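One protein chain omitted, others in place.
We call the chains A, B, C, D, E, F and G, going by the order they appear; numbering starts again at 1 in every chain.
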Amino acid sequence: MRVYLSGEIHTDWRERIVAGAEGLGVEFSAPVTDHDASDDCGVAIMGSEAKKFWHDHKGAKLNAIRTRNAIEAADIVVVRFGEKYKQWNAAFDAGYAAALGTPLVVMHGAEHQHPLKEVDAAALAVTETPEQVVQILRYVLTGALPG
Amino acid sequence: MRVYLSGEIHTDWRERIVAGAEGLGVEFSAPVTDHDASDDCGVAIMGSEAKKFWHDHKGAKLNAIRTRNAIEAADIVVVRFGEKYKQWNAAFDAGYAAALGTPLVVMHGAEHQHPLKEVDAAALAVTETPEQVVQILRYVLTGALPG
Amino acid sequence: MRVYLSGEIHTDWRERIVAGAEGLGVEFSAPVTDHDASDDCGVAIMGSEAKKFWHDHKGAKLNAIRTRNAIEAADIVVVRFGEKYKQWNAAFDAGYAAALGTPLVVMHGAEHQHPLKEVDAAALAVTETPEQVVQILRYVLTGALPG
Amino acid sequence: MRVYLSGEIHTDWRERIVAGAEGLGVEFSAPVTDHDASDDCGVAIMGSEAKKFWHDHKGAKLNAIRTRNAIEAADIVVVRFGEKYKQWNAAFDAGYAAALGTPLVVMHGAEHQHPLKEVDAAALAVTETPEQVVQILRYVLTGALPG
Amino acid sequence: MRVYLSGEIHTDWRERIVAGAEGLGVEFSAPVTDHDASDDCGVAIMGSEAKKFWHDHKGAKLNAIRTRNAIEAADIVVVRFGEKYKQWNAAFDAGYAAALGTPLVVMHGAEHQHPLKEVDAAALAVTETPEQVVQILRYVLTGALPG
Amino acid sequence: MRVYLSGEIHTDWRERIVAGAEGLGVEFSAPVTDHDASDDCGVAIMGSEAKKFWHDHKGAKLNAIRTRNAIEAADIVVVRFGEKYKQWNAAFDAGYAAALGTPLVVMHGAEHQHPLKEVDAAALAVTETPEQVVQILRYVLTGALPG
Amino acid sequence: MRVYLSGEIHTDWRERIVAGAEGLGVEFSAPVTDHDASDDCGVAIMGSEAKKFWHDHKGAKLNAIRTRNAIEAADIVVVRFGEKYKQWNAAFDAGYAAALGTPLVVMHGAEHQHPLKEVDAAALAVTETPEQVVQILRYVLTGALPG
Partner (left out) sequence: MRVYLSGEIHTDWRERIVAGAEGLGVEFSAPVTDHDASDDCGVAIMGSEAKKFWHDHKGAKLNAIRTRNAIEAADIVVVRFGEKYKQWNAAFDAGYAAALGTPLVVMHGAEHQHPLKEVDAAALAVTETPEQVVQILRYVLTGALPG
C-alpha cells in the first residue's frame, strides 16, 4: 500500500508514522521536506529570477512534478495541518486527492476543527496524532485494533 | 460559459464580477455565501448535534452537494483568498479543480504570494482584483482587451 | 438540476418530494414504479421464459437501461429504504452512485441505522422524511433554510 | 489476478474459495471479517461517540478505506449474500463494482433469486457455492473445466 | 434520449423504429446509409486512390468521424445484424459501445444466435424486430408496456 | 509488454506469434481457445439450460470475465480474422479495444479487405501473417527491422 | 456539432469554412486570432513583465483557458498548418485532441506532408483546402457528397 504524507513539515510526524508502521509493508512518499530546497529548487536548477513571484513559481511547479505523481499513485493520502502558517498547499492536496476519489485521512488539533470542516467532510478518517494514523494503517492492512 | 466563484465570502467581489461581466453570457455559480446558513444548514434540516464536530460535519457535507456539483460543471473556477481567516476550503476547491483539469483563476493580494505559490502554480491566471477577472472573462469569450 | 429517486416503491415519498420541490426547477427521474410492469417488462416485450431466473433476468436488464442512464445523468441520487423487503436494488444503486462520485442522499428510518451504516457513510446527507429531502434540494439550489 | 470477496461474514465461504484456488496464483482480498472489530474500529482508534449513528459512521468510513481500495484494485469482485440479515453493504459493493465495470460474480441461494435480480443482471456469473466460484476462477485463468 | 441505430443498411428497420417511436421525444442518429456515398466519401472529397485499400481507408475514417461522435453521444446503441454479409462494422460498434458502458440493444434473427453470443452477452436487451425496439424505447421512457 | 491475441481459433497463428516473439519479453494473453470448453463452460459450472440461448449466454458471460480483463490490461490488441465463420466476437473485441484507445493490430487476408475497412481504419497496423505481427512487436520493442 | 478551428491565423481559412458551412448548424470556435491581442493579453490584464519569457508565459496561459475549454468541448478539431512559421501550438493542439480521442481533421499543403506524418497518422481526415473541410462537415452531418 502506498501512502502519501502531505502537509506540515516542521515536526517529526512523518518519522513517527513511518517508524510506527514498520513491518506493515507500507510504501510512504512525501513532498521534499527540506524547506530551503523546496523554496529554491526552481531557480537553483533553471536560473534565478528577479521577481519573487517567478522565483516561487518555478519552485512550486518543480515540486508539483513530485507531489502530483505521488498523490496520483497513492492508495491513501494523509494530510496534516500544523498549528502555524497558512498551509494552503496542504488543503490544496486534500482537494486534489478528494477529486481523484483517493481515501483521505486528515490530522489536525481541535483548535482547527471549524475552519477545516470542509476538508474533514471529505475525509474517511479525522485524527489528531501520528499514532492514530499508524493504528489506521495497521487496521486497514491487517484488521488488528490497538490494545 | 459556466464560472464558479469560490472562496472569501466577506466582501462584494462576486457582485463586482457578476456586474462587470454583464452581457457576456456567463452563468455564475457560488457556494452559499450566507455565513450562518452555511454553518448551520446541516442541523437545521437533519437535526441538532451535541458535538460541534458533527454539527459542522453535517453542514459541510450538505454544502458539498452544492459545491462539488458546481465545480464539476464549471468551465472556469475562480478562487479568491481574502486577507483574513484560514480559508482552507478555498484551497481545497482549488486543488479539486486542478485535479479535474478545470482552468483555474486565483485572486489574492500580494501579501499572500508566498504561501499561495503552490495554488498559483496550478492556475492559468493569477489576479488581484475582480476587475481583472472580468477582463479575463471578456478576453476569453470575445478576444477583447481592456482599454 | 437532475435528481434520481431510487428505492422503495410502495409509499408516496416520490410524489411528496416532487410536490414539495415545485418551483425549484428540479428535473426528477425514477425507476418504473409500477411493480408488475417492472417485473414483467422483459418477457412482455421479448418473449416468455420457462425459468423464473431468466424471466427476472430479462426484466432486470431492461430496467437497467433506464436506471443506469438516469443515475449517470443525475446530479444528486436520493435512495430511500422502506420498512420492508430486501431492497438490494436500492443499495446497489447507492453503490453505483458512490462509485461515480455522484452526491448521494439516503432516506431511512432509525430502525435501519446499523445495517445501513456503510451506505450512510457514502452519503452526503442522511434523512428520514421526504420533507427533509425537499429542504435539502431547496437549500442546495437557493441557500434558503426552513423556518 | 486479484479477487475481492465481498459480503456475508458468518460462514467459511472465503476459506473454501481460497483453499480451492490454491496454486492458481490468485491474490484474494476481503473486508475485515471480525464482526466486533469491524463495528468498533472507528471509535477504538479515533475516540468514542455518544450516539450510535456516529459510532457506526466512524467505523464504516474507516472500513471504506480498505474496501474501496480493494474493490478498485480487483480484477473480479465476488459478492456473496447469505441467508440472513439485510446485507445492504454487499449490494452496495456490487453496485460499486458494476459502476467501475469490474467483472462481478454473485453467490446466493435460490430463495434470494427474485430480490437479487438487479444485482444478478449486472453480474457475469451467478453461482450458489464456493466450489463454483473456484471452478470459475480456474476456468478463467487456465481454461480448464471441472470433471 | 439519444439513440444510435447501427448496423444493417439494406432494409427499412430504421424507418420503422423512427416511425414507431414518434412522440416519445427520441433523437435518433445513424451512420450514412447511402451505400455508395459511404463507400466513396473519402476519395470524393480528398482525392482518388489507386489502391482499393486506401480508397476504403479514407472513406472508413471519414465515416468514423460521424459514427464515433454519434456512439459517444448516445444513451442507447441499437445494433442490428441482417441476414447477409459479414457486418463486422456492426459488431465493432457493439464492442465500442460496450467498452463505453453505453446500454446496448441487439437485434438479429434466430439463425445468428450462436455466432452473436458474445455480442448478446454484452447487451441489455436482445430483440428480433424493430417493433420490439420501439416497445423497449417506450417502456424505458414512459414505463408503458405493449398491449 | 502485454499483448492480447483475439479472434480466430482454428489455426496455429497464436503459437507462431508466441514462438516468433520469444526473447522479447512479451506477455501474451488470449481467450480460451478450446472450442468445446469455451462453448460449454457456463453450463458445465453453473448448471444446464434447456434453451440454447441461455446455454450460450452463460458461457459467453463467463468467457467475458477473461476477455474483458485481458483486453483492458493489454498494451496491444491483435485481432485475427480467419477465412471462415462470422467471427463477430473478433470485431467486437476490436471495437472494444478501439474505444479504450488501446493500439490495435489487425490480421486478415486480402479477401476480407472491404468488409473489414472500418476495423482496419481503427487499427495502427494491418497485417496478413503472424510473422508480420512478430516483426511489429520486435520493432516496437527494440527498433529492429527485419532483414 | 461543435468544431474547433486550430492553427494558422494569417489567412482567411476560418472565414471560408464558416461561410461554406452556413446552414449546417455547426457551432465554430477558435483561438483569439488577433495576433497582438493574443501575444499581449497576459500583461495587458495582469501587469507587465520585464522578461519576455514571463510576458509570453502569462499570455499563453490566459489563451489556454480559451483553447483548452474549446478543444475539450469540440466534436471535431480541425488543425491547419500554414506555409510559414513553426506553428508548434497547432501541433500541440493536435496532440491534445488526439489524446482526448476527439476526431481530428488536418489541413496542410503537400510540402509539409513528411514532417506532419505523425500528426496526419492521428487524423481521421487529411485535407488541403477549406472547401474540403466544408465538404467533410456537410457529409458528416447530412451524408451529402459534393457534385
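One rule holds for everything that comes next: contacts are C-beta pairs under 8 Å (C-beta built on N, C-alpha and C of every residue); 3 or more make two chains touch, one makes a residue touch a chain.
On a predicted model such as this, the values are computed, not experimentally measured, just so you know.
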On chain F, residues whose C-beta touches the chain left out of the figure: 1, 75-76, 101, 103, 105, 124-127, 132, 135-136, 139-141, 143-147
On chain A, residues whose C-beta touches the chain left out of the figure: 32-34, 37, 40-42, 44-46, 58, 61-62, 64-66, 68-69
Chain not shown, touching residues in chain G: 52-53, 56-57, 59-61, 63-64, 81, 85-100, 112-122, 126
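Everything that follows uses one rule, which is that only the chains that are shown with their structure count from here on.
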Chain pair showing more contacts of the two, C-D and E-G: C-D
Distance between chain centroids, defined by C-alpha means - chain D, chain E (Å): 37
Intercentroid distance (Cα basis), chain F paired with chain C, Å: 40
Multi-chain contact sites of chain C, meaning residues that touch two or more partners: 61, 64, 101, 126
